[in-house]
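Every protein chain of the complex appears in place save one, which is left out.
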Amino acid sequence: MGWNTWNAFSCNIDEQLILDTAQTIIELGFKDLGYHYVVIDDCWSAGRNSTGHLQPDPNKFPNGMNFLSDKLHSMGLGMGMYSNAGSLTCGRFEGSLGHEQIDAQTFASWGVDYLKYDNCFNEGQSGTPLITYTRYKAMATALNATGRPTLYSICNWGEDYPWKWAQTVGNSWRMSGDIFDTFDKPDARCPCTGEDAFECQLAGWHCSMMNILNKVAMFPDKGVPGGWNDMDMLEIGNGGMTDDEYIVHLSMWAALKSPLIMGNDLRKINAQTLSILSNPAVLAVSQDPISSPAFRRWRYYVGDKDENGQGEIQMWSGDLSGGDMLVVLLNAGNENRNMNATLADIFWDHGPGGTAPQVKQAWDVYDLWASRMDNTTANAIIAAAKANTTAPDNASPFRYNATANGGYAAGLTQNAPALFGKKVGSVQPGGKVTAEVRRHSVAMLRLRAQASPSSTKVEL
Amino acid sequence: MGWNTWNAFSCNIDEQLILDTAQTIIELGFKDLGYHYVVIDDCWSAGRNSTGHLQPDPNKFPNGMNFLSDKLHSMGLGMGMYSNAGSLTCGRFEGSLGHEQIDAQTFASWGVDYLKYDNCFNEGQSGTPLITYTRYKAMATALNATGRPTLYSICNWGEDYPWKWAQTVGNSWRMSGDIFDTFDKPDARCPCTGEDAFECQLAGWHCSMMNILNKVAMFPDKGVPGGWNDMDMLEIGNGGMTDDEYIVHLSMWAALKSPLIMGNDLRKINAQTLSILSNPAVLAVSQDPISSPAFRRWRYYVGDKDENGQGEIQMWSGDLSGGDMLVVLLNAGNENRNMNATLADIFWDHGPGGTAPQVKQAWDVYDLWASRMDNTTANAIIAAAKANTTAPDNASPFRYNATANGGYAAGLTQNAPALFGKKVGSVQPGGKVTAEVRRHSVAMLRLRAQASPSSTKVEL
Amino acid sequence: MGWNTWNAFSCNIDEQLILDTAQTIIELGFKDLGYHYVVIDDCWSAGRNSTGHLQPDPNKFPNGMNFLSDKLHSMGLGMGMYSNAGSLTCGRFEGSLGHEQIDAQTFASWGVDYLKYDNCFNEGQSGTPLITYTRYKAMATALNATGRPTLYSICNWGEDYPWKWAQTVGNSWRMSGDIFDTFDKPDARCPCTGEDAFECQLAGWHCSMMNILNKVAMFPDKGVPGGWNDMDMLEIGNGGMTDDEYIVHLSMWAALKSPLIMGNDLRKINAQTLSILSNPAVLAVSQDPISSPAFRRWRYYVGDKDENGQGEIQMWSGDLSGGDMLVVLLNAGNENRNMNATLADIFWDHGPGGTAPQVKQAWDVYDLWASRMDNTTANAIIAAAKANTTAPDNASPFRYNATANGGYAAGLTQNAPALFGKKVGSVQPGGKVTAEVRRHSVAMLRLRAQASPSSTKVEL
Partner (left out) sequence: MGWNTWNAFSCNIDEQLILDTAQTIIELGFKDLGYHYVVIDDCWSAGRNSTGHLQPDPNKFPNGMNFLSDKLHSMGLGMGMYSNAGSLTCGRFEGSLGHEQIDAQTFASWGVDYLKYDNCFNEGQSGTPLITYTRYKAMATALNATGRPTLYSICNWGEDYPWKWAQTVGNSWRMSGDIFDTFDKPDARCPCTGEDAFECQLAGWHCSMMNILNKVAMFPDKGVPGGWNDMDMLEIGNGGMTDDEYIVHLSMWAALKSPLIMGNDLRKINAQTLSILSNPAVLAVSQDPISSPAFRRWRYYVGDKDENGQGEIQMWSGDLSGGDMLVVLLNAGNENRNMNATLADIFWDHGPGGTAPQVKQAWDVYDLWASRMDNTTANAIIAAAKANTTAPDNASPFRYNATANGGYAAGLTQNAPALFGKKVGSVQPGGKVTAEVRRHSVAMLRLRAQASPSSTKVEL
């Protein structure tokens, strides 16, 4: 979890932006929700000096990178940087291919805690998993050799099936082309859309949120603790989607255990964006201690297509700690609809055809978006942050201070109310979960086993 | 033929389970039907010791592996184990990549007769047949160097077309993602379903039985004596399919000459499961001395789709010893139906367009499921096994003791009745075989040439 | 052009069969039509001797291979043999992979003029053009090093795109899976049927004649003088197709400049088979001196599907020597039909959209099948051959003796009537060629420029 400069600022970055954003991360309560890394993406560089060491752009970073990392560390945040496994970065600054050791040492000497490592201008070094693995492994080895723990974020756009090999190389790997701030609009530049999209040789960019979701649906299990599918950085708050669509965005990224890297201008955040990104009940799914991604149980195309010609509904479910179960009913059709999911489908992996023991149980249903922070509270937090006062996060029933409470695992064990949204009903043995789901939105539900079977049908 | 821990127990294994199961294999008569290997799948390991040798988990296997193999050998069974051609096993225990020699020696020293060799965490060593071949060949060479004959079961999920190269490396090779205990339900995690599924770059898991069958249909001939397509372990008895669906499962695995590795909890076997897994007439197809897989002659989609949206019918046929012919009419539609197959189609490979001499002949038709053991007999066998008495297998007309009778080849030569099911009709020259086939079931028929042409139409 | 043992005899071969067939080739006039190589396919071997040299099976070839090649050479025929670029041949005899030099020397010492080099058990040496090229180039280099001119027939089933690299390695390359003696019946074992079939990773076998034709349609131009697409050996006379279908077979193989290797039992040839294989007007297309393959100009699916569910029509055209033009109207629908082709489409490559100068010309139309030898004549030839008398081929107006006449090039220059079939009409400038084409047959037409434009519409 963290924040990255690219989606909102691309190359227009400097020291002040980083420091202001870091301060805002703390004041808005994001740090205490777990957002930790502040990542400087492409365009920070002034090339190599006479000894071959990378140099920061002195206009953008006049005090150098150690100054910045010291500041971030003193705030309790992590410092992230960017380089590229090619001769040039995507923005055509110096790349690290063939310079892995010296660059890793430079980053370590700068106090860097996180490295995003991109894939442009890679000099033809792709085409089989082995070729790409070797290129990315070189930087992993170099980072490890520095002795400084560095989260290694592989960004090779899913080329050469990183989900086949990256678990032992890095901490996450991008599995698609770049995200664009749109719910489901197709774009010629993100061409792989079918059921064999995982074989795509042109990852592309301007991929919609739904495009990425439907790509990862084939291999959520490739993520393991310490090595995750990266669905790309969040667009929440950048303006291209509706509030409901951004709810889908965070819900699915959390359900899939994708890294959650904010990509908006935090200095100008509004109440709706704050309340989405701050929802502790959803973040607790992302950070669940058993680290089990959700799987898509079904997908149907529907007739109510939206203005982009798309229309479908999906159901996802996944194990949560404490024997709980996540259920996400996704309505990507153009109309609000009543949706439902049978326990047999929800617990499919625990026993096919309704044979899972969980199907014979009764469950309470918690709506993880029902206790979303109201706008009044959110605006108060934003106003406090602008006034450089401490955010009243712990005072709010909608907030969760992971720092103060020993992380999400502790909160889940202690049944911290903020992590469970609101109880909205129950489901009897062999029954089904139902929910009204708005157009382009989700019902994100947490099922907890009842002590004894209930005969009450769930009413959401 | 054998049994493996994974499908029923995954990581929950120990010495007692192995020994109990071995004992049950004998008492239920499975050993005498040819089920020979008892295979310990993943999660047995405690990593490497200071000399780099793999160690069994002392809690699960307190008496070590030699104790276990001695026991199995003394029972007349073979000992199978599991490792992985990667840095870690799928369950993230130590893998054998780069340790092939020492691990092969360890397995030999433990008296191992069978090695299943998996494909997780393979450090990018995939992408062309040559890369994968080299990785799997390394273990083949190491096993051969030990001097101990070891059946080598390659489990690389069909990646890089093992049917192109594995015949000279191992004894079998998985040709798909992992099976799941469902007849035909699609799952997003097993994405390759079309006519080019053999090119799949994401083998996946949770593949249905029909999914695997339809994948192997394109290349049954790649199996040769001593090197077979492995359609994955049996799910029979695990509860996710109906009795008829499990009949399809065993029938097709036998017809295709896939390894038959039971995957259920034998200690809790019920009568239906026993009578399927014990059908000697079907097992005799699997173990037929001419080792010729069946081929799919036709496939039609049908309108009566099942609850999973699937519906199709197929006809398979294949040469059997003694000039016999196997015919399987598979009804994967949602309704019972009358099916038929012409001799021209059945004997297509012997001469296209009805030109095969066999088409001009009359045939008797044997239904290989018609003499399935009844539940009373099966329950008696189960009860006897629970009482640790000898199973009355030889007393039953439904049983075949391959051990006592010199194997299936001898029984076929001697026309042992148990290997031929029940004669249900005949088919005249140029005619067609017909059968009523229940929903999600098969008619599995053995054709034997009549001495002279018959004018009786087959009545099944 | 030649004959090969496999399609009719597979492994049931011996010296006598070769000698009898060679004698028949001469007596039936095939030699004088240009059929030159007598090829012994798989199953001739008895493995390697103590010096590592391949040995012929002493039961099948008791007098050794030099005896046989001396006999063939004395008859004026070429001797062809078979080996395999793998550890074993497809029939699991010794392969030549890693033994290229010694085996090439052996073949040269045996007087071999032609080597078919197969692709089984290739030890994973495939997956990129470079890997496969290297494997096949090794034998090319070895053959060249012997100093004996040897026609090198690459048989790697189209894997790794031999049409990208084989022109500088061998004289022909198979571009598909094995042919089966059927017009268009689909078979699960020959799975690539779509418009991307050229990318097939499972060449398969039991490919229908139409399947192969539709695969090669995408790249006829990859054949160059001295290096040709090999559409596999002929099935003409083996009984699985109708007379019309075999007409299509020879017509298209000739139009595409595929090697013409007979695959039937010549000792039992009937009149129809003889008259197809002997049609000099069609063979003159195959052996045309400008060596330009025909191209498919259009393809339409039609509603009258045949019993295999197939139905389509196609038009092919290609340059011939003397400024002539080949036109093939292929009716693969289920009904006889009137077909036509515009000069604009026929001469498309000479100027798109009707801009070719040839479109403004008038043409005479010759039907290359109209002068097919009648059955009486054919039976007389067959009877003479059985009586070991000389075939009266030169006496017949339907025959052409390429040997006596200096080859096809000379005959074309001299307007030898046998090479032009029968004039059946003409086509005016800007007009269209029309023909009645029977179900599963072709009109194979040769257009010759008229001295001056004609106003007569073609009547076929």
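Letters are used for the chains, namely A, B and C, taken in the order the chains are written, and counting of residues starts over at 1 for each.
Throughout what follows, a residue touches a chain if its C-beta (ideal position, glycine included) is under 8 Å from a C-beta of that chain, and two chains touch if they have at least 3 such contacts.
As the structure is a computational prediction, the values presented were derived from the model and not from experiment.
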(request) Considering the entire complex, write down the shown chains that touch the omitted one. (result) A, C
(request) Decide which residue listed in A:Gln23, A:Gln55, A:Ser109 or A:Gln125 touches the omitted chain of the complex. (result) A:Gln125
(request) Write down which of C:Ser10, C:Thr141, C:Thr168 or C:Asn415 is the residue touching the left-out chain. (result) C:Thr168
(message) Need a quick check: the contact residues on chain A for the chain that isn't drawn.
(response) 87-88, 92, 121-128, 131, 180-182, 185, 188-189, 191-193, 201-202, 204-206, 239-241
(request) Name, in rising order, the residues on chain C that touch the hidden chain in the full complex. (result) 127-134, 137, 160-161, 164-165, 167-168, 195-196, 198-199, 217-221, 224, 295-296, 299, 349, 351-353, 355
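Note that in this section only the chains that are shown with their structure count from here on.
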(request) Take each protein chain as a node, join two nodes whenever their chains touch, and name the resulting shape: line, ring, star, complete or other. (result) line
(request) Look at both sides of the chain B and chain C contact and report whether the same residue positions are involved, with over half shared, or different ones. (result) different
(request) Let me have the rounded angstrom distance from the C-alpha centre of chain B over to the C-alpha centre of chain C, please. (result) 42
(message) Averaging over Cα atoms per chain, report the distance between chain A and chain C in Å.
(response) 59
(request) Enumerate the residues of chain A that touch no fewer than two other chains. (result) none
